[in-house]
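Report on one structure; see the data block that follows.
Left out: one protein chain. Kept in place: all the others.
Each chain carries a letter (A and B) given by its place in the written order, and its residues are counted from 1.
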Amino acid sequence: MKRDNETPKALTLQEVADLVDGGAEGDPAGPIRGAAPFESARPDQITFAAQPKFLKALAATGAGAVLVPDGFQGPSDKPLVRTKYPQAAFAKVLARFHPPHRPGWMGSAAGISPSAHIGGNFSAGDNAAVAPFAVIGDDATLGKNAVIHPHAVIGDGVVMGDDVVVGPNVFIGDGCRIGDRVTIQAGSVIGSDGFGWAPEGSGWRKIPHTGIVRIEDDVEIGAGNAIDRGTFGETLIRRGVRTDNLVHVAHNVTVGEDTLLVAQVGIAGSTTIGRHSILAGQVGVSGHLTIGDNVTIGPQAGIGKSIDDGEVISGAPGIPHRVWLRVQRIIPMLPEIKKTVDALEKRLKRMDDNG
Amino acid sequence: MKRDNETPKALTLQEVADLVDGGAEGDPAGPIRGAAPFESARPDQITFAAQPKFLKALAATGAGAVLVPDGFQGPSDKPLVRTKYPQAAFAKVLARFHPPHRPGWMGSAAGISPSAHIGGNFSAGDNAAVAPFAVIGDDATLGKNAVIHPHAVIGDGVVMGDDVVVGPNVFIGDGCRIGDRVTIQAGSVIGSDGFGWAPEGSGWRKIPHTGIVRIEDDVEIGAGNAIDRGTFGETLIRRGVRTDNLVHVAHNVTVGEDTLLVAQVGIAGSTTIGRHSILAGQVGVSGHLTIGDNVTIGPQAGIGKSIDDGEVISGAPGIPHRVWLRVQRIIPMLPEIKKTVDALEKRLKRMDDNG
Partner (left out) sequence: MKRDNETPKALTLQEVADLVDGGAEGDPAGPIRGAAPFESARPDQITFAAQPKFLKALAATGAGAVLVPDGFQGPSDKPLVRTKYPQAAFAKVLARFHPPHRPGWMGSAAGISPSAHIGGNFSAGDNAAVAPFAVIGDDATLGKNAVIHPHAVIGDGVVMGDDVVVGPNVFIGDGCRIGDRVTIQAGSVIGSDGFGWAPEGSGWRKIPHTGIVRIEDDVEIGAGNAIDRGTFGETLIRRGVRTDNLVHVAHNVTVGEDTLLVAQVGIAGSTTIGRHSILAGQVGVSGHLTIGDNVTIGPQAGIGKSIDDGEVISGAPGIPHRVWLRVQRIIPMLPEIKKTVDALEKRLKRMDDNG
């Protein structure tokens, strides 16, 4: 969501420290009026330094103060705020200066637009906002502070928690369950029928999809995703999952807590992905697999086998990343290797003949 | 589409057999009230067993009866229904117990919502339903029992057959033709302009797309697809084709009868795909190729050459699957192979020097 440009009240360094649960050191020239990247920050802004190359060069930023790790030892003539997670603290300060933008269609206060279509037996929490032309089915429930953007379609019997944001042109299918603090970006589809077809002669009979999609708390779904409902039971997106754009999640998949699915990832049916794993862009995972916790899968990898906790996998088919690094150096040499092998064979044959 | 949870009238085993054109054997404790997977079925539900591992263990399911292949020989203390395609029969029984859900926006009967936008010279068959905020262009025709979901946009001159379901936020471009019993899931685009650009100096001039998309009968298009219209003539999706989510089909492609396109497949312009073929997830096919009938292409394969009927292809570039299986075992060994070859070369050189 775009943030307003109005600049909220400036902060003292101590107020920043309190906000990010950190410790202030030194005395900036003036109040902090914003947050900006290391290279472009101005004296009235704060930035962050987490990696050594930035921590070694604090003088190089124009920022009036810097968020640094608790353990930072180096010298600094810059005012500092020591905190456990400097980048997260930076995000927190940035959000403080860029509060969520109130969409123009909302007018002066939240509420249900008279030009929305609202089904029967509808209930919404305090301060819920439903945009013009949004369509909400029968027996749907929105929590507090829900924001339903224009042209979102919420199916019958959908139940959502508090502080949910449903973007423009999003569809949430009948009966799906959405937790608290979930954001679904524009154009995503939650609860499409899965790709389930039973062979019948030369054709295919559709297997009815009687399940749902359940999205737990603190999830963000990117733009243009498609997440299928379960054939039976649930497709489950666990707490803290984040997906990028154009991600496909098939029926009865489970994605574990705090796992990141980068753009254009595709996960086939009934596969389970563990906690705090990262699937890089365009990764494809076959069906009925188990991917462990804290797994990292490199871009475009093709995963056809289950993966244990903590593994780092790359390539198609996926192999340990350290092996892949060596393999990918060899691949361009293959024509030379082939030549060498042919030559060796010839020479040995000659030796035999002469032997 | 989600199905209702109301449970329709229970069935006797003989009624199930009649429904699936099979033969009943044995006498279940009570009537059949539903259908469920082998592992989770209850005594008042029927399941199916098609693979040996299930057929050998019929006692292991809690189901009150089991759909099995006609030819099943093994012993069974379970009531059975013998039928030609047990899984398809299972899908049929499941559909019987989960009839399509009538969307809340439809109210007590089908009809054209007064808050839809309907163009001039519109005609619709009996029992057609058009949702609030759907937009239908001029000279459009819907068949019997059409269901046009909210925010669908149907272009001018679009003609659809009977029993068509157009999901939320779907766009069907001007002049496209849709057959009978076609379902298009949420967010898909049918009839976008293709990617056709004529070089003009350092830039590109758009080639007008004057063609259409024709979708034949009994097709299901997944969520978030993009199917381009022909530059001239048609992009053709033949009878019985099924596409998964986020599939791209370029201008003037033909996809043959009963072919499956799995999620995130992309097919470039003017390629023809045969009948009853399966393209697995994330497959990419270049333009102006001919892919035969009964072809299977493995996940993420990259297809740059035409493929004959019945071939099984994997890898990028695509090669016969049986070769790919061996190749993918060798790839991780490449660093070792390289070492061995280098060592062999050194030793031969030494022999020469000493010779």
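Rule of thumb we're sticking to: a residue touches a chain if its C-beta (ideal position, glycine included) is under 8 Å from a C-beta of that chain, and two chains touch if they have at least 3 such contacts.
Every value quoted in this text rests on a predicted model; they were computed, and no experiment measured them.
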Absent-chain contact - pick from A:62, A:125, A:199 or A:299: A:299
From B:155, B:256 or B:274, residue that would touch the chain that is not displayed: B:155
From A:55, A:159 or A:348, residue that would touch the chain that is not displayed: A:348
Sole residue of B:160, B:246, B:273 or B:291 that reaches the chain not shown, by the stated touch rule: B:246
Touching residue (missing chain; options B:41, B:66, B:147 or B:331): B:331
Positions on chain A where the hidden chain makes contact: 1-3, 36-37, 40, 85, 87-88, 90-92, 94-95, 98, 101, 103-105, 115, 131-133, 149-151, 167-169, 185-187, 218, 220, 222-224, 240, 242, 244-246, 257-258, 260, 262-264, 275-276, 281-282, 299-300, 316, 328, 331-332, 334-335, 337-338, 341, 344-345, 348
Touching residues (missing chain, whole complex) on chain B: 117, 119-120, 133, 135, 137-139, 151, 153, 155-157, 169, 171, 173-175, 187-189, 191-193, 195, 197-210, 212, 224-226, 228-229, 232, 246, 248, 250, 264, 266, 268, 282, 284, 286, 300, 302, 304, 315-317, 319, 323, 326-327, 330-331, 333-334, 337, 340-341, 344, 347-348
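Note that in this section only the chains that are shown with their structure count from here on.
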Length of the line joining the C-alpha centres of chain A and chain B, rounded to whole Å: 27
